[in-house]
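Just dropping this structure here.
Note that this complex is displayed minus one protein chain, with the remaining chains in position.
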Amino acid sequence: VNLDSLLEEKIKEFIGCGDGCPSTVTKTLSCTSIKASGRLASCPPGMAVTGCACGYGCGSWDIQNGNTCHCQCSVMDWATARCCQLA
Amino acid sequence: VNLDSLLEEKIKEFIGCGDGCPSTVTKTLSCTSIKASGRLASCPPGMAVTGCACGYGCGSWDIQNGNTCHCQCSVMDWATARCCQLA
Partner (left out) sequence: VNLDSLLEEKIKEFIGCGDGCPSTVTKTLSCTSIKASGRLASCPPGMAVTGCACGYGCGSWDIQNGNTCHCQCSVMDWATARCCQLA
């Protein structure tokens, strides 16, 4: 029996992760803003929308397709998505 | 000495978790929207409110009882809570 490989196998088994594990454990919440002209702004893949801001003082928005801010007021010049991930 | 049980005990001791551990390590941020009529919208247990949207273009809101969006503008028809969790 090779103790080293036995240990590695056992540890990965108990933690339930493969190669992606080590970097995952120390993650913190990291957020950024994505601004676009018009009434839609999308978060990049891997990030979640936590809130939206809109032009013209508008606070009425909804999320479309899971990752896109949609500002609802009739006239709109810009939209911003607040996007967060564990990183 | 049974090497397997010694390993399991040691690994759990160092990681500081019990049965809930394996699934925790690979978590990512996941968000959803909860919309309600009126001026209040609440996130379900286990989810945190990261932001709110309100009808009538209103961007003035506060969080009540830790998990409920409260839209403050005088006239209000709907409220939406943006709810996130590690999942």
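The letters A and B name the chains in turn, as written, and every chain counts its residues from 1.
The rule is short, and it goes like this: a contact is a pair of C-beta atoms (placed from the backbone, for glycine too) under 8 Å apart; a residue touches a chain by one contact, two chains touch by 3 or more.
Fair warning: this is a prediction, and the values are worked out from it, not measured in the lab.
Colleague: Determine and list the chain A residues touching the chain excluded from the picture.
Modeller: 3-4, 7-8, 11-12, 15, 21-23, 25-31, 33, 35, 50-61, 80, 82, 84, 86
Colleague: Even though one chain is hidden, which residues of chain B still touch it in the full complex?
Modeller: Touching the chain left out of view, chain B contributes residues 6-7, 10-11, 14-17, 20-21, 24-25, 29, 46-52, 54, 56-63, 72-73, 82, 84-86.
The rule is short, and it goes like this: only the chains that are shown with their structure count from here on.
Colleague: I'd like to verify one number: the distance from the centre of chain A to the centre of chain B, where each centre is the average of its C-alpha atoms, in whole angstrom.
Modeller: Centre separation, chain A to chain B: 14 Å.
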